[in-house]
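Of the protein chains in this complex, one is absent; all others appear in place.
Up next is chain A:
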Amino acid sequence: MRVVVDLNRCQGYAQCCYAAPAHFELRGHEILFYDPAPPEAARGRIERAQQACPVRAISVEGIDLAEEDAP
């Protein structure tokens, strides 16, 4: 699945890291490192991370869209 975080918007609150620790990680004081291509099996946790983000910085491709328009 495909994920992108708007890092202008991200405030390093780390809620995503609690929801999906294998795919979102805070480094140093406030650098967010995340997996832009987590396995489909992690979708539940990734979507919880998305919901948990207080500034709605996380975008996730819907399961219905995966490959929908793929060239």
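Note that contacts are C-beta pairs under 8 Å (C-beta built on N, C-alpha and C of every residue); 3 or more make two chains touch, one makes a residue touch a chain; residues count from 1.
As a working rule, contacts and distances are computed from a predicted model.
**Q** Looking at what's absent rather than what's present, what does UniProt name the missing chain, "Dicamba O-demethylase 2, ferredoxin reductase component", "Phosphonate ABC transporter, permease protein PhnE", "2Fe-2S iron-sulfur cluster binding domain-containing protein" or "Formate dehydrogenase subunit gamma"?
**A** "Dicamba O-demethylase 2, ferredoxin reductase component"
**Q** Touching residues of chain A against the unshown chain: what are they?
**A** Chain A touches the chain not shown through residues 1-4, 6-8, 11-12, 27-31, 33, 35-37, 59-62, 64-65, 68-71.
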